[in-house]
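Below is a slice of the complex: some chains, not all, each in place.
Chain lettering (A, B and C) follows the sequence in which the chains are written, and residue indices restart at 1 in each chain.
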């Protein structure tokens, strides 16, 4: 008999329990309750978020697969498809940084090859507390090493990413990983079970007691008691996954498979019932046949285990031998654990005896759906009010410039990406750290460009606009390397949705993503939601992370961030001027997150992005970089570093009777891109910009050993290139000089 | 020429070696599964980079027992050119085809970046098109490339001029700070006493095209192509 | 004084390395090796006057740094092996 305590321990409400009873027409047994609880956890069922996610635009001419599958699929021409998705592994990474991050990488990679695609690139989007704390430094080291440990070993390059620091993340770091794969359009396979009598195969690692209740854990806030949950840590085995990856891609050559799915959150339960539900079929499996790592495992443990590196396959009847042969070659042993049935039930046996029987569809698709109450935070107005006159003087602009360059949010991320093999597969045509991720597609003239971006400060101040800005920035980063955005995925990291202010942040952010994607013609093909990111009532900054994918039709036309030569003309494309609301400048210099984030005119943004892509395609750009954290001054400096370093002499737009020097240098604005062009191309570029109605102006020239800014006709900031680069280069790495073993 | 690229479970630069040799340099390339008992008559053998057997236990320690390694040994013994890149180098060390061993990088971190290598010997099948003192810009990507050999071995290496590449500054000057992984004597690559087996940590196959940032790695493969016809004794042995 | 610290994965935690080594041994014909678990081993040279103090310092160090309590357990020995 199931008592209220057991129901509560499974994270289910009384109403949810009643619903289970209604679906079954009887009380569930403990195993059935466990199955429902993981399927109906926030993590698997999206019960708080679905109602909002439905509003996102998902259609487009290139969309072959939108949300609902293991990953989204876009047609990239030439019979090929891009398959991509982003996933969070926030809670596990806090508990065990190395393994948490590593298994996060393993999970998203499985989502991609499960669709029949060869994974070709990874990006990571990270958030941590302040690096002044040794605990945070250990976390950063562990997470970065974990991503490296898994990605490097399996041989998929981590070609870029982003990272930001804020105290709200200190107890809730964010580890989001994006993976992109390439498949033949007609080789894409889906996670569905069809064809009564077809075999259900289990392949991969043996099942242990790992992460049981992991899915429910990811849906509950942390408190002191979560220390108890520690044994729920999973250890990744990238070698096993490499074998699975190669074996899967080889098996797919045979067309003996009907469907496949990896076992991620909620393991065998989720993979079997979702495949059954998608295909409208029943699944009959025997847990006694599941390979087990530990002795005396119960059906409950086997069904709920989250052991990594396991897959479920549906094999056409009569074709089993071909499949077996491939797995044997790779020293993997595929085991037949059951078959597809026509009755729509998930039937679980333990050596023949039926131990659970649940209709698949209601289990997977009829999970509770909540329209949780939301309410604007009471202090929102206060947050958005910014009175610069009350701030302590921030020192001279030169001092601020130096300090910003050396702050970890802006400084070079080389300490991170140097640990990632960003070159394996020899497709990486923009070096790590020099712009969006770009991989060429061998055998075609094309390349794919992709970027992950999010700005928690902006979203904290205005989640609607902040989310729009994230879409715009991600797409802009793709445009800067010469790409045309064609689709996006998103990872929504928020606090506890049962709190109305958090739910309000979430709803507003989703609305912002939807509006921006519609205006920029970028369909959303999938994503991931991570809620309950709070510790002791302190929520993270709302952090939607966007992963935009674009195409570069001629890979030879790719553009990087760094200046290529002295004597080039430096231009600003987009309306000049920035504001300090929500800026990195305010954060670094004054320790505050206040004001309103930059205005965004989506039509102007779209025109700018199209102009830049077009100029790149015409071979007119020597470099391009968008203005984001730290404003125009920092963007220009970032173009000067690398390639041996090339200084510049520029006039910053604006005047002293306007917003002032700090805003002109460090104020942030959307829709601004700094480019360098050959002298001979400058006029043509200005003409093209005018024709596209994009404001454009010459700022100055590249060259020399200094970074020189003038403002309103007067010298404003002047720093030696070598000194500036030194600060920027060591701003992050200096925290890790003494490694915490 | 015909190359055999051996694929161990966990190899992940096999496709990269294939691409460089077949697509860029236009050679015939066979990917040879590690359980195979036949190299299929190659003129040269490549042990590619990656994480054979996950690099569990020690890098290359388990791969050395793969069935194909007997054929590789015979091929090498008969004078055939064998090149081990990164994990392939580690396999050659574990297999005893080259002297010395590997430790974790000095700072214990995986390092992926372009480095500069000075060519120390041009009388090998892999460097005959290069000049001694020439500096190549080629990427590394490894966590355990900190080469070690005991003093006796080191003096033998020196005496027989088996040190083929060293990490240096861009101008070729010795500089301990450029010895990124802490290798003894900044050694990046060595060859066998007979000179036909080369192991190196850097990845020449990642430096064969302008698009990926360097073409300096081509000289290694072009040297092999330029090598005199494979001795008849090798052909018999296979 | 010398202290030795042995760190092993907790029994329920997957040990991919041990598993792979066992697999390699089986394919080399060592079927008698039924299972392998891999751990870490540290030799510490500790400047402490007594065995007890050496042991307690080694334990503290193991706890704080050498072992990851989330997935590993450890054992300390002092004196000749």
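Annotations for the structure displayed:
To be clear about the criterion, a contact is a pair of C-beta atoms (placed from the backbone, for glycine too) under 8 Å apart; a residue touches a chain by one contact, two chains touch by 3 or more.
Here the structure is a predicted model, which means the values were calculated and not measured.
One representative per chain kind is placed here, while the whole complex contains A x1, B x1, C x2.
Definition applied: only the chains that are shown with their structure count from here on.
With chains as nodes and touching pairs as edges, the resulting graph is complete, every pair of chains being joined.
Annotation: 34 Å between the Cα-based centres of chain B and chain C. Along chain B, residues 53-54, 56 each make contact with two or more other chains. Shared contact sites, meaning residues of chain A that touch two or more other chains, fall at 237, 239-240, 331, 741. Remark: chain A residues 145, 148-149, 152-155, 237-240, 242-243, 329-331, 417-429, 431-432, 440, 442, 555-556, 739, 741 touch chain B in the complex. Residues 53-54, 56-57, 62, 65 of chain B are the ones touching chain C in the complex. Touching chain A in their complex are the following residues of chain C: 9-10, 12-16, 19-20, 23, 65, 68, 70-71.
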